[in-house]
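Mind looking over this structure? Questions follow.
As you look at this complex, bear in mind that one protein chain is not there, while each of the others sits in place.
And now, chain A:
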Amino acid sequence: MFGVLIRIDSVTKRYPDGTVAVDRLSLEIPDRSITVLVGPSGCGKTTTLRMINRMVEPTEGTILLDGQDILQQPVNTLRRSMGYVIQNAGLFQHRTILDNIATVPRLLGWGKDRARGRARELMERVGLDAALAKRYPYQLSGGQQQRVGVARALAADPPVLLMDEPFSAVDPVVRKGLQDELLRIQAELGKTIVFVTHDIDEAVKLGTMVAVLRTGGRLAQYAPPAELLSAPADAFVEDFLGADRGIRRLSFFPATGLALLTTPIVAVDATAEQIAARATGEAPYLLVTDLDGRPLGWSEPHELTAGSIDPGRLLSHGRPFVPGTDSLRAALDCAVLSPTGWAVAVGADGRATGVVSQQTIAEAIRGAHAAVPTDAPAPHSLAKGGPADAKVAG
């Protein structure tokens, strides 16, 4: 879809003690997308990443940036053109948040005011409160520190961003927020991001392309995440993906095509005739909505008495899904979690647009799988740059 920005060509890294960390690795990292390096601990992810900004020099092979060997420009010029984010943020404790972020612009010779002005812009861009500008790193939470790390890496507007397990040290809720933020920033700024993680879920969520490395620094598979999930190259990749890759793969199929039923829906003020008219037997339950059309819960038709429907006595409808933006995985999840086995679809405004049974969803899943041969990438994922679920939250 885009050109190749970084070409890693048959690169090997052997450390002085004889450890082969990376073994004849070749990767083409596409422009303006997120390429994830994933694999078990010690498989050479960090080494690979650090060879791109020459923090580690390859023993053999070459790395080209935009067609040019990275050895051809001065090492610090190269590094200043690549943002670098590490696990514990690595903030300078003696500098304020603003001055931390202004570091690279200052290295590039910007004046203090201009660099700080730029730093303020970036704080906003990564979702940091401007009031934190004059604080010191010790006064920030881990998640906030990591945002500062990202802002600092983006400050000089480098085309490339190298990130080494940047979100591994924060708790899952904060991590999800940071991941969504990264996808948003990537969509807005179109950076080429190389992202290292040991977490396959993170890789599948963020990656446009995912490179799975195996111990010994060899490439096991390089594919878009949907293809990885549908057609793992070998037993190692399959094992690494985990047991529920079938379910996770559903993230890449949109819920748009699901046939929704609109009949079994009544408002909370429905008359006896309306209830009778809606209870057609298409569904064993009726979905009751409030006067604005927002779902309240399920009930069997004979339990509903016109004029005295008690919303407190309805069966929970679970978390509804939004067909336009959610995936089949989200729809299936709604149906599985619903006590009636039926999922509720809502529009962006939260009003119920229809209901769908587990059975119908299962048919849609079979249809989707049939449309995509298992050995070819699911076209949907590449076009979107990530799983349908991941796009929603940003």
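In the analysis below, a residue touches a chain if its C-beta (ideal position, glycine included) is under 8 Å from a C-beta of that chain, and two chains touch if they have at least 3 such contacts; residues count from 1.
Methods note: contacts and distances are computed from a predicted model.
Peer 1: Can you pick, from "Aspartate carbamoyltransferase", "ABC transporter permease", "Xanthine dehydrogenase family protein subunit M" or "ATP-binding cassette domain-containing protein", the UniProt name of the chain not shown?
Peer 2: Looking only at the record, the undisplayed chain corresponds to "ABC transporter permease".
Peer 1: Which one touches the absent chain: A:10, A:62, A:76 or A:271?
Peer 2: From the options A:10, A:62, A:76 or A:271, the contact with the absent chain belongs to A:76.
Peer 1: Would you indicate which residue among A:20, A:64 or A:86 is in contact with the undisplayed chain?
Peer 2: The single option touching the absent chain is A:86.
Peer 1: For the chain left off this view, which of A:107, A:233 or A:322 is in contact with it?
Peer 2: Considering all chains, including the one not shown, the answer is A:107.
Peer 1: One chain is left out of this view; which of A:137, A:264, A:295 or A:320 touches it in the full complex?
Peer 2: A:137
Peer 1: In the whole complex, what residues of chain A lie against the chain that is missing from view?
Peer 2: Chain A touches the chain not shown through residues 50, 53, 55, 75-80, 84, 86-96, 103-104, 107, 136-138, 149, 152-153, 162.
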